[in-house]
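All protein chains of the complex are present and in place, except for one that has been dropped.
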Amino acid sequence: MIRFNNDYNHGAHPAILAALAAENDNSFGGYGLDCWCERAAQEIKKYLDCPQADLHFLIGGTQVNYTVIAALLRPWQSVICADTGHIHVHETGAVENTGHKIQALPAENGKITAQQIDAEAGLYASSEIKEHITQPKMVYLSFPTEYGTIYSLQELTEIRSVCDKYGLLLFVDGARLGYGLGADGCDVTLADLARLCDVFYCGGTKCGALFGEAVVFTRPGLAEGFRSAIKQNGAMLAKGWLLGLQFYTLFKDGLYFDMTKKAVLQAMQIRQAFREKGISAYIESPTNQQFVILEDSIMKKLAQKYIFEFELKLDDTHSCVRFCTSWSTTQEEIDALVADIQAL
Amino acid sequence: MIRFNNDYNHGAHPAILAALAAENDNSFGGYGLDCWCERAAQEIKKYLDCPQADLHFLIGGTQVNYTVIAALLRPWQSVICADTGHIHVHETGAVENTGHKIQALPAENGKITAQQIDAEAGLYASSEIKEHITQPKMVYLSFPTEYGTIYSLQELTEIRSVCDKYGLLLFVDGARLGYGLGADGCDVTLADLARLCDVFYCGGTKCGALFGEAVVFTRPGLAEGFRSAIKQNGAMLAKGWLLGLQFYTLFKDGLYFDMTKKAVLQAMQIRQAFREKGISAYIESPTNQQFVILEDSIMKKLAQKYIFEFELKLDDTHSCVRFCTSWSTTQEEIDALVADIQAL
Amino acid sequence: MIRFNNDYNHGAHPAILAALAAENDNSFGGYGLDCWCERAAQEIKKYLDCPQADLHFLIGGTQVNYTVIAALLRPWQSVICADTGHIHVHETGAVENTGHKIQALPAENGKITAQQIDAEAGLYASSEIKEHITQPKMVYLSFPTEYGTIYSLQELTEIRSVCDKYGLLLFVDGARLGYGLGADGCDVTLADLARLCDVFYCGGTKCGALFGEAVVFTRPGLAEGFRSAIKQNGAMLAKGWLLGLQFYTLFKDGLYFDMTKKAVLQAMQIRQAFREKGISAYIESPTNQQFVILEDSIMKKLAQKYIFEFELKLDDTHSCVRFCTSWSTTQEEIDALVADIQAL
Partner (left out) sequence: MIRFNNDYNHGAHPAILAALAAENDNSFGGYGLDCWCERAAQEIKKYLDCPQADLHFLIGGTQVNYTVIAALLRPWQSVICADTGHIHVHETGAVENTGHKIQALPAENGKITAQQIDAEAGLYASSEIKEHITQPKMVYLSFPTEYGTIYSLQELTEIRSVCDKYGLLLFVDGARLGYGLGADGCDVTLADLARLCDVFYCGGTKCGALFGEAVVFTRPGLAEGFRSAIKQNGAMLAKGWLLGLQFYTLFKDGLYFDMTKKAVLQAMQIRQAFREKGISAYIESPTNQQFVILEDSIMKKLAQKYIFEFELKLDDTHSCVRFCTSWSTTQEEIDALVADIQAL
């Protein structure tokens, strides 16, 4: 069976395993205070144009999301996000478990707009009973979104503008950041994110690392106490240098961008094959996740050879499924799938 | 100015002040362990047909809501409620502050249906990724709802049936319970609530008391540890007998029912007056809260003499406002308002 | 039976009941936004010499304690207090329930010293693993303490100085404040507290009110968002004017000070009677709580006529018990007890 079900079913890029092996006889300081975390931060900062950026390396996405939110908000403050946002639908109420309400807005193609945020934040700003409702204090976006779509620079700039209007923090979940930056038509750079966001992260788990997420705080003072928050939330790896070494390896020579770009191009081949076969996308995605509408008999046929993710039943005979490429997807796997689609 | 803005703008029914004065020279045990709390529980239990009912007296509705929820749910469990539910929209995220997610369903006339709950709970029951989503474990209903509407016995029975199907607890917020039980067409009794709910409360704050809510646990063992939860959440009044004495006074001779019934009849007079004038209800309510659609000039005219609550702007020239009667509303106040409506 | 067991076994000073009765036909704005809360704040501010003081009226002491702490601290920050402090021993972990650790220091006579606080805060300040330990950010003191003792102005000034050294907030629990200010030898005034504390409260529940605590924030900006915290923690009374009216009545003509002073003088009569009989104090207290060491046969004898609070067994034949006077204690009750002590 060939797995297209997600982008975290393989270990790590061989360069990372090689780096781990090369350092295994050495010893390092604990808890992220080591040379590799420093070097990794330096490598990433080369892309940020943000000298004051403060980087922290955590283990996984859910952990980053609730730790950042718990660290930055006061108890009565809430987070605005898309109703398809990962923190709202797939993190077992982790954010609420830290005490904060999520104000979910109806997403279109996984995205929310500056206008929607303006309206939601405006409700609070104009409320005469502010103490009876939560105070929206942060906007959470996923880039790319859970449906593979991406925000344009224009959209992010507008959202930043609304954030400034209401004093909201902008937090971008970049669990799949590489696949977004590598998308055809993406006009957003890491430097744009550093300029527009208060905090965002570059995902490693889904982008070639064994695990790990690089969190970037871009505003002076915002990360105050964050190392305490990391430890308190079980997110401080004793051997933190494992994270630093991985991110150093990913960013040193642009490997992060190369292998996610490759995966996006592979996804485009899948998209093209389905298109040519007249099989519609559920949502048009320019990144490594492709959501397509399959007739049941086709779904069954493909499932004999490929593992892909069932999303939802659309009608009596059709379902939405996800095909996902990753840094580890081989061209042979793509060729096989494309041929089988063409042969349908 | 005459206040129809809410049902908590006056102190208490004179019988309650008289009872407080009569006992002021006596001394009592603290923290709800006193003769008056006992007597109050006995009086209320006369209506419940539920010998095992376990009663606790708390101070206010928000406090009851989050304390009950925090006491009964495990950290990854969530509450299903209407998206107009008080815990979702007007309690500053108190439930989330205790760590629990609210799963809000679109309400119609302030109500949700057994079918909606079945679908929502069914999503979890059939999920293959249960550990990634919160587990719905409780249904929260308001009776009457925030829009003055009430559930029928049939509707509550169906909802109970869905709760049984999925192992959900049923929790009814009765902050305005008296006004619901006294509504024209209400076929639900306190004994029905005791039979169908796991826990519910009889509101005092809005129904003639200075403050206080009588919480009823109906299932053996469910209230285990609840006194600890009360104390931990700052809800244990040192002079708990003040709560017991008030509820004893309210329930001893049916005063609770009489004065809320009276308020409902007064609300019906207001409703009738608006109807006869061709002024539409925003939502048809058989209880003490009347939501009407006023043209701006009419709204301004009435606002010169009456205080009522602005709800929302409906279009350029119309708004929804609330007129609320209470146990303290006098017939003179009603007559004045009705006359002024007729004279519009 | 005559109750000396605590200072909250009676209702309220008659002046308060009279005030409630006088206002019962009037209607008021909800949630603490009313004329009586304003007037009460003005009356209390007359004693504070702190124009920027921001007052809020809550219902009970535990509620105030955890709400203030949760509102002011970030998640990894902790509270330093005496190991006899109410928040540490008698509030069912309410502070921890909001997520904050208490760092309890060994108390002497219910008090901790500036030196102890300096040492504890210094441990963090000099730690090289700050992210692994909680950050002390607040000092919690009780005035008077749980053992009836009081801090001198000199002691409070030294503690404030340590707070300034480490950037700690000073929070004084004044659940029994009146009895402390009225103690023989007390050289602390409300204005001193306003100058030295960041936040403190004047207790009503134990000092003549039915219930209620007046919380005073003394630093500009510190109370930002506190009304949201009040609501979120179930501490916002719908009929908040009940709190304002009570505190207005207590402070308008100094009733608060008169009746607590009276209770202290009564306690001194009890203390004197025990002393003359050769019965030792467990802790010397200049306030309304008297802790004495009773031989068992004497304890039993007194228990036939008086209710007092058992504290702990000291040896096979002696126990520590508490006799507590209050604003409601009558001279007849004192005379009876004194006579019975003398007759032992």
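Letters A, B and C name the chains as they come in the text, with residue numbers starting at 1 for each one.
Operating definition for what follows: contacts are C-beta pairs under 8 Å (C-beta built on N, C-alpha and C of every residue); 3 or more make two chains touch, one makes a residue touch a chain.
Since this is a predicted model, take the numbers as computed values, not measurements.
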Omitted-chain contact residue, chosen from B:Phe28, B:Trp76 or B:Trp241: B:Trp76
Given A:Gln232, A:Gln266, A:Asn288 or A:Thr325, the one touching the chain that is not displayed: A:Gln232
Hidden-chain contact residue, picked from the options C:Cys35, C:Val89, C:Ala281 or C:Ala303: C:Val89
From C:His13, C:His100 or C:Lys206, residue that would touch the chain that is not displayed: C:His100
Residue ranges of chain A at the interface with the undisplayed chain: 3, 6, 8-12, 14, 17, 20-21, 23-30, 59-64, 66-67, 91-94, 97, 205-206, 210-211, 228, 231-239, 242, 328
Residues in chain B touching the chain absent from view: 31, 70-71, 74-76, 98-99, 130-132, 134-135, 225, 227-232, 236
In chain C, positions touching the absent partner: 75-76, 78, 89-93, 96-102, 129, 131-134
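Operating definition for what follows: only the chains that are shown with their structure count from here on.
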Common touching chains of chain B and chain A: C
Top chain pair, ranked by how many C-beta pairs fall in contact: B-C
Interface residue identity across copies chain B, chain C - same or different by half: same
Rounded Å distance, chain A centre to chain B centre (Cα mean): 42
Centre-of-Cα separation between chain C and chain A, whole angstrom: 50
Length of the line joining the C-alpha centres of chain B and chain C, rounded to whole Å: 34
Chain A: positions in contact with at least two other chains: 75-76, 98-99, 131-132, 134
